[in-house]
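The structure under discussion is supplied below as structure tokens; questions concerning it will follow.
Note that one protein chain of the assembly has been removed; the remaining protein chains are unaltered in position.
So that you can tell them apart, the chains are marked A, B and C in the order they are listed, and the count of residues begins at 1 in each.
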Amino acid sequence: MTQKNRLASGGRIDHQRPLNFTYNGKALTGFHGDTVASALLANGVDIVGRSFKYSRPRGIMAAGAEEPNALLQLGATEATQTPNVRATQQDLFEGLVASSTNGWPSPENDAMGFVGKVGARFMPPGFYYKTFMFPQSMWGTYEKFIRKAAGFGRSSLESDVDVYDNINQHADVLIVGAGPAGLSAALAAAKSGARIILADEQSEMGGSLLDSPALIDGQPADEWAVSAIEELSSFDNVMLLSRSTVNGYHDHNFLTIHERCTDHVSDCAVNGQIRQRMHRVRAKWVVLATGSHERPLVFGNNDIPGVMLASAVSTYIRRYAVAPGNKLVLMTTNDNAYQAAFDWADAGHEVVAIVDTRANPSGACVEAAKSRGLKVIIGSAVIEAKGDKRVNGVLIAGIDEVGEKVTGSVEPYDCDILASSGGWSPAIHLSCHTGSRPVWSDEVIGFVPGETVQKQLSAGAINGSFSLESCLKEGTEQGLIAIRNAGFDIEDRSAPKTAPVNEDRAMALFHIPHTKSTSRGPKQFVDFQNDVTASAIELATREGFESIEHVKRYTAMGFGTDQGKTGNINGMAIAAKSLNKSIPETGTTIFRPNYTPVTFGAITGRNVGELFDPERYTAIHRWHVEQGALFEDVGQWKRPWYYPKAGESIQDTLNRECTATRESVGILDASTLGKIDIQGKDAREFLGRVYTNAWAKLAIGKCRYGLMCGEDGMVFDDGVTACLGENHFLMTTTTGGAARVLSWLEIYHQTEWPEMEVYFNSVTDHWSTATISGPNARKVLAKLTDDIELDAESFKFMDWHTGTVAGVPARVFRISFTGELSYEINVSANYGLAVWEKIMEAGSEFNITPYGTESMHVLRAEKGFIIVGQDTDGSVHPHDINHGWAVVDSKPFSFIGKRGMKRADCVRPNRKQLVGLKTKVPDAVIPEGAQAVNDFEQPVPMDMLGHVTSSYYSANLGRSIAMGMIKSGLSRIGETVYYPLADGRVIEAEICSPVFYDPKGERQRV
Amino acid sequence: MFYIYCPYCEEHREEEEFHASGEAHIPRPSDPDNCTDAEWGEYLFFRTNPRGLHHELWVHGIGCRKFFNITRDTVSYEIKETYKIGAKPQFTHAEEKV
Amino acid sequence: MQRYSGFGLVKHALSYHENWQRVWRNPTPKPKYDVIIVGGGGHGLATAYYLAKVHNITNVAVVEKGYLGGGNTARNTTIVRSNYLWDESAHLYEHAMKLWEGLSQELNYNVMFSQRGVLNLGHTLQDMRDINRRVNANRLNGIDGEVLDAQGVKEIEPMMDCSDRPRYPVMGASFQPRAGVARHDAVAWGYARAADALGVDLFQQCEVNGFIKEDGAAIGVTTKQHGEIRAGRIGCVVAGNSGVVAKMAGFRLPIESHPLQALVSEPIKPILNSVTMSNQVHGYVSQSDKGDLVIGAGIDGYLGYGQRGSYATIEHNIQAIVELFPCFSRVRMNRQWGGIVDTTADACPIMSATPVENLFFNCGWGTGGFKATPGSGHAFAETLALGKASSLAKPFSMFRFHDGALIDEHGAAGVAH
Partner (left out) sequence: MFDVNKSMQTVQMNLIPNDVSVRAETPLHHVDLATIATQGAQDRNIKIQELALLDHLVLRGHADNAALTTGIQSVMGVSLPINLQSVEKEGQVIRWISPDEWLITTPHGTGFALEQQLRNAISTHCAVVNVSGGQTVITVEGAGTEEMLRKCTPYDIHISNMPVGKVVTSLFGKAQAVIRRTGEQQFEVVIRRSFSDYCWLWLQDSCREFGFTVKL
């Protein structure tokens, strides 16, 4: 296919650099500098998709971000499949593969097209709500069909191969948009030396200047833009970001800029390049120079391919050297759009007529049209387009002065392209993102930015200052203000000069009247992407949906990927008219981020896979990996879970690890436990306030178990704390609770008791902790130290000593979580692995066995020790878990948790209490999480007594053991409860003490 | 995304370094043991939760680890002031006593 | 009420849809109602409907300061499930679930309740313990649910990365087949239309700015637009504004209002089968009938009535979704928004009498209100009809925050929803 609509010369494309691409499997050619849209138009592609609801053929309508129809599937490979790429924003590159997304077998000949013709009248807005209800059971089936029509493009089915990036930026001034206003703002501010970011969504900066016929400072506008950008790029303090959309404006002037780094060269970044980058910008001041979007007019069959925005026609001709048709009819409410007809004529094509809706337009453009000999039909409108897959004519009729009624006769005209302009809507999207409500201006015929608490300025068309002259002027002014507000001195600069244009007032017309009522006339589209018509909006208001939010939701107007850039104002105007209200009375239109859609990958940046969340390792981690350990995630830590040997099942491993520990010696990496160094003369008193038990008498050299509660009295952490000096303690916390506990101590110290002299420091990472546990633990340690007395008298249970272990200074705690003779050997983590290896060496004659968290859980459960977070869940206080012994109410200070655990509900009878559970069948292990009942044959909902919190097979005891909550459990020792399981089994268990092993605690004290 | 002036670091820092810790100026009752359940419950759970100016406690957790107070508009999210623990806010509601 | 049906649609099509009735009237306020519902969101409208339908109390007004269903009803991500842990909440949400299952027919309005199933993923051993605990409790409470391993999850959601690769690999999930999603706006409109048909007066753009009290009891409200309206009993169902309305009535609530954000992707061809939620990586996702991926996570940590949150929350949310579904990396986020959720310390609601006689509050649903809409309305209607908490509402008294009888559903309420 040749590029039948391509002009021989002109535009900003490189006619010498052809690019090959495929569209729906057809090989086509465009030029370097094309967008996919301009290349498709050049090749005479009229239909780029079928509409969502009615399957109507749709063509390219716009040239920029506002395009509602041309959403394509991109990607040459499965992994690079990219859905919903807007053809008007995608640069063409060699080898690009694109396809349309709806329409089968092709968008030109869509089998569902008949639905649009026949079925459309059965699909008014809200028809889903009114049907598919009967019978109830059929909704699932109906829904399957509804879902078949869902979506435009498709997701890739493979993982993304590309790399994305986030970068943090701090700017003194961020200027959004590099059109005339943005460029002049940047020029005015550049010399200040301030950090300036100028971001623009297009591949080439310049915005409307790139297709403007005006002269600026005597230069053609596009050349002026190029030299302005050149000048700006000579400043080190100015960052120019093209292909970079400021997509979101957040509180306190935080904005995100979505930069497409390689999308213009291939569908997959090569050589390790970054495909897209999100700039996370904190700006002192922001200048919004985002321009405006042209509004199409709403009239009969206004969606037929070949109906375009007037400015888009100009852009395609002037920027891309494409004239998408031969015979143009232009309909306009304003002077500005006349340019499209002039450009069309200059391109050597026929202008059938300019249809001006105004009764008596008198601007310079009208004069120019007349002097060019173009036919101008005033006080009239195109009430309907004709054609099937392409416009082939229009019906033009006179209308009254307010644009509500057809007054004259209806005349048909032939044409193959129809351009329309209903004026311009300021691109206020970003100004709305932080909650500022836009304000309607009758002058502008549109919404302009409202009041805001952000440090935000705006310049140019976003303010409704549409003329080039005012854009340049406001840009310069606001650029200077912004830079001065940001604290920089700069001398005044005059705005670039351009000749003023004498424009006549535009007409506030949105919906073109038809000879038939809206409901009976041809379809008149407002939101093209969601197939929302004028009659749908009228119907919605007739049914009582009177708020604009209701109208939008009932009809889906504005919910597309274009977020109603072309349709929202028209829709509001139609709703307002139907409700007999003004537009501002009907409501405002609020935009949310994003301005245009943003790739998930760009938001994610490098925070995926191994960088999704930190993996925290101990100093011994490498050894665990080498030993084939499997790991358990505990918080961000990777803890060895168990160390399987070849051929072992998990139960085999646990049996081996547990038996070795009970019978000889095991070793555990306990480095992950939180450790907090506490110093100061009030340290001891502080402990007494945050722990439930007593600390007044803990002597130097001693350790004690402590239980911590919230102010509600519920258990929230536990651990052993050692007294290192009269004013110095080392607190240990649970692995997952370390940060929470430190923060807890700090908040009380800083906000409640700042007078207390105490400092808290995390030393979790500093110490490496190897716990050796088992009857041979002493023998192992004895081989490694000659300066620590290890006999039971010198080094008692719950003591700590310092000395040298394996040649390394160490602090050894004789505390036990297994109930065996245990030593926790703490050394500076720099020597952690060296010491660990020495311990393994020394222990080898005792078959020292590394055990992981799972065996640790079994061993402690045999002893009835709890794990906070597993045996507690934030809803139990110490008495519930039979830890009343750790609560000392007689302490002078009303410690944290004391009052809470005395509330009425906390002292009521029949609370759930933690007990031991012994299954009647010794081998049966009750699954953790099983729920107890007294009577397993009762009907549902059953009366549940509590759940199993911990449950294991204990190789040492040769039977299963469990702990669980049971209502009034402590007074039911010896009674039987039942656990009905999902698989139909019922496990019978006896309530017992949770201490299954060595109830007197002799083994840990040997 | 807030930009928060830390009164201890004495400069603005990104919100990600901070953590919100609820309403400020809620002192622990001096004699908990003699509080009624209702009084204790009010202390634990009941908040002014205003639409408008709110005094709130934040911590510069990834930073200087200091807790401090912010007066913030809960609708516009504008931060009126930040001040150290123990200091009094300059911005208050008419009927408010801090 | 004009009945909706496929046949009716055809009939109306022939007359160019020019004869559809209004879905609700625009009434003028009477001087006094038996019950005034403050707040015309899903819960308030459901309350009004069940007052009329179940309790024959039709002299009811709903006053709404904005438009019907315009608060969190319009802003949530539409997940419906009942797999809560504790008996009190499980019974309440399951009651709601049963009502959901016949709701379209009951209201003659298709709320598009789609029982696609909900997966609550487990990524750690403790997650799996909690999942087992909850599913066992659900089962014995008569609520459907099963525990799946990673393979089972993969069978339901083939695009999810259930391998060992992710930072927090998927170990399994709870699955509630009867759970799903519904069309949020339709729920509000359906209840409004049905309540209106039973005689309930609905007032939009009518803002309550005070309560009329006599001897410490509430006897009416004052409104900005319509002045005083008296009532026998008043029920406030003003999610996102509860604290402000309570202050008007002269008391505080155990509530903090936080922003909760959500987002949608561009519409893509169907790729997800069910709803996936994960507390550990912090996010949930489903796909709407239009093709959008509907995504959310937890609340922002600070108080906020701005219907906006922090961008970092959105970032973490999307990271989580891409971590679970790496193939979505090239899909694009279309739009984000925020609601205001009233959170309580135990992630359970308040349906309660208050310190003011005749004044009742229904609030504190946190991130999980939508799914409860029918159950909440049903139980609150009974509470208003009786003048004291219904059996389902009873555990949810605001005074539980005094005596400590909290119902901690943080695990089940999880990331939101």
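Operating definition for what follows: a contact is a pair of C-beta atoms (placed from the backbone, for glycine too) under 8 Å apart; a residue touches a chain by one contact, two chains touch by 3 or more.
Please read all numbers here as calculations on a predicted model, not as lab measurements.
Of the chains on view, those touched by the hidden chain across the whole complex are A, B. Note that of A:112, A:146, A:163 or A:439, the residue touching the chain absent from this view is A:163. Touching the missing chain, out of A:545, A:642 or A:831, is residue A:831. Screening A:765, A:889, A:905 or A:935 for touch with the missing chain picks out A:765. Within the full complex, the residue among A:728, A:891 or A:959 touching the omitted chain is A:728.
Shown as candidates are A:497, A:520, A:645 or A:681; the residue that touches the absent chain is A:681. Although one chain is not shown, part of chain A still touches it, namely residues 163, 165-170, 195, 272-274, 280, 282, 606-607, 610-611, 613-619, 621-622, 637, 672, 677, 679-681, 700-701, 724-728, 757, 759, 761, 763-768, 801-802, 804, 806-809, 811, 827-834. What chain B contributes to its contact with the hidden chain is residues 8-11, 13-14, 16-17, 62-66.
In this section, only the chains that are shown with their structure count from here on.
Mean C-alpha position of chain A lies 28 Å from that of chain B.
Taking the mean of the C-alpha atoms as each chain's centre, chain A and chain C sit 22 Å apart.
Multi-chain contact residues of chain A, defined as those touching 2 or more other chains: 250-251, 254, 434-435, 712, 900, 903-904. Chain C has residues 306, 308, 310-311, 402-404 in contact with two or more other chains. Chain contact summary for the complex, chain B toward chain C: residues 1-2, 15-16, 19-20, 22-23, 37-38, 40-42, 44-51, 54, 56, 72, 74-77. Listing the residues of chain A that touch chain B in their complex gives 168, 250-254, 282, 434-435, 453, 711-712, 743, 746-747, 750-752, 754, 894, 898-900, 903-904. Partner chain C is touched in their complex by these residues of chain A: 71, 80-84, 121-122, 124, 127-134, 136, 139-140, 143, 146-148, 150-160, 162, 164, 166, 248, 250-251, 254, 256, 280, 433-435, 517, 519-520, 535, 539, 542-547, 549-550, 553-554, 556, 559, 561, 563, 592-594, 597-601, 603-605, 607-610, 612-613, 615, 632-634, 641, 712-713, 869-870, 873-875, 900, 903-906, 927-931, 933, 940-942, 944, 947, 949, 980-982.
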